[in-house]
Structures are given as C-alpha cells and as structure tokens.
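For reference, the structure is listed below as structure tokens.
Showing subunit A:
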Amino acid sequence: MSAFVEIEGVSYAYNGRLVLDAVSASFEAGELAAIVGPNGAGKSTLLQICTGLRAPLSGACLYQGREIGHWPRRTFAQQVAFVPQTLQMPFPFTAEQVVLMGRSPFGDGLFESAEDIAAAEQAMAATDCLGFRGRDFRALSGGERQRVILAAALAQSPRVLLLDEPTTFMDLKHQVAIYSLLAGLRAQGMLVIAVTHDVNLAAAYADRVLMLKDGRVEAFGPARDVLCEQNIRRVFEVDCALLRQPDGGVWIRYGR
Partner candidate 1 sequence: MAASALTPARFARVLGACLAICALVLLVTPFIGSAHVDYQKALAGEPPHAQILFEARLPRVLLASLVGGALAVAGVLFQALLRDSLADPYTLGVSSGASLGAVLAICLGWRDTGSIPAIWIAALVGAAAALLVVMGMASFGRRVSSFSLLMSGVTVNSIVIAVILLLQNVATFAQSFAIIRWLMGGIDAVEYRTIAALAAILAPVLVYLVWSARSWNLMAAGEEWAATRGVATTKLMWSGLLAGSLITGSVTAITGPIGFLGLIVPHALRLRLGADHRVLIPASFFIGAAFLAICDTVARTALAPADIPVGVMTAMLGGPFFLWLLRHRQKRYWS
Partner candidate 2 sequence: MKRWLFILSVLSPLEAGQRIVSTSPGITEILFALGLGDRVAGVTSYCRFPDEARRLPRIGSFLDPHLETILELRPDLVIVQKNPVRLTERLRAVRLRVLEVNPESMQGVHEAIAAIAAAAGVPDRGRQLSERMRSELNTLGERAGRLPRTKVVFFVGRTPGTLDGLIAAAKGSYLAELLEIAGGDNIFADAPAAYPKITHEELLARNPDVIIDMGDSTHTGVISEEHRQAVIRLWSRYPVLNAMRNRRVYPVADDRFVIPGPRMAQAVRLFGKLLHPEVSW
C-alpha cells in the first residue's frame, strides 16, 4: 500500500536549468505538511507538480497510487484543490463568483446546485469572506483575495489541499485564523500541504516539514526535528536561535 501522495525521485528543469533534483517524499491523509526553503528552492514547482499543472521531467508523482497525469482532470479536481498565491483577474467577477468556481468540477449543468451554494457559503464563512462576498474580486486587498482563493479551494471539498504561500498578504489575525483552520481540516482527515517561507508558522502548525534548497531535499521529517538551528542556518543562510516556549512550542528568532 503506497502513501496518499507520493513523490518519487521527481526532477524538473526550466530551460535546461535543473530546479528539482530527484526529490522524494510521501504524505499521508490527516497531516499538515509544510514545504519550506529559500527563494528559488523549487517549492512552488514541486507544488505545481503535485497539482498536475506540470509533469515531472523524470520520476513520478502519485496520488492514491496512481500517477497524477493519468487521473481524469475532473475526478482529480474533485479530490485535490490548489490555492495559488494570487489570481490575476481581468474581469469583474465578484468574490462569491470566484468561490463558486470551486464547485465547477461537481456540476454538469448551467446552474449551481443547492449543494454547491451551501458548500460555497460554508467555505466563505470559514475564511471570513462573507463581509465582501458581493464585491469585485479585483477591488479586494491582497489578504482578502487570498482568503477568497482559499474559500474557492475549500468549496471544492477536497481530500488534499495544496497551498502556495497562502498567507503572505494577510494580517496577523487572519494568518493565525487560516492556519488554525488548516489545522482543523487536518484533524478531519484532510492532507494539507502548504508552501511557506515563514518558518515560525511551519513550526507552530506543521506536523512534518520538507526542507528544500536548490531543488534538493535538505531534510524531511517531523517539524521539531527538521526546524533545528543547524538546518535553518545551512538552508536559509541566516543566524538564528531556537527559543523553547513554556507550552512546548518553539519560536525561531533570526536576524538581529
């Protein structure tokens, strides 16, 4: 029995430049994993391979034992949702319309079903989007947009949620709220994989951490093992100190 999501020796290159070099990792349902690493480490590319947007140059990426490229697109979209960093929207779709787009893998007809509308409603409530549901998506702030995009993915009621820097533009309150939400989804059995450069959020919420640098896996394992001072110094090239909190959590202080 293979893992839920399995990455087997995946390599990828842009214009001959290798950005992923034989990356292997596996993830199980019901865990929250973080992919961390400096800029250009290949985090986003790896995530895009997991969503099926890119096919690996060599190696394979499997979902439930079947190569992602072989899944019918629709069936795959009913189970795996992707949250991009941003969405460049050329047209005046409302926030709610964007969220409802997440339901399109489920409907064949011209109109959304009552079920679709309920799912969207729930997703918007979970991400605190109801207050601006009728506004033009383009007129929202960066953080609000990210919440809408996340809501669209949640409306997909996926079994796997892949997020690319989901909280970059959010204020602190919403960063914390979203990660708590992700932790809650994990508890319900969802596999959540988030790319982030915020090691403290990863330390606080992730069960396991995949650390990438220059397209190679530097470390992969439980968060408290991977996010140690040596790894962070080596991978991020900054000085840092790990501060143990009284409640057992850690706080990584870096820079001055």
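For anyone wondering why these and not others, all candidates are chains of the complex that A comes from, given by their letters.
Keep this in mind: a residue touches a chain if its C-beta (ideal position, glycine included) is under 8 Å from a C-beta of that chain, and two chains touch if they have at least 3 such contacts; residues count from 1.
Every value quoted in this text rests on a predicted model; they were computed, and no experiment measured them.
A.B. asks: Between 1 or 2, which touches subunit A here in the complex?
C.D. replies: None of the others touch subunit A; the one that does is 1.
A.B. asks: Could you pull out which subunit A residues touch candidate 1 in their complex?
C.D. replies: Result: residues 48, 51-53, 73-78, 80-82, 84, 87-94, 96-98, 100-102, 104-105, 107, 110-112, 116-117, 120, 133-134, 139, 156 of subunit A touch candidate 1.
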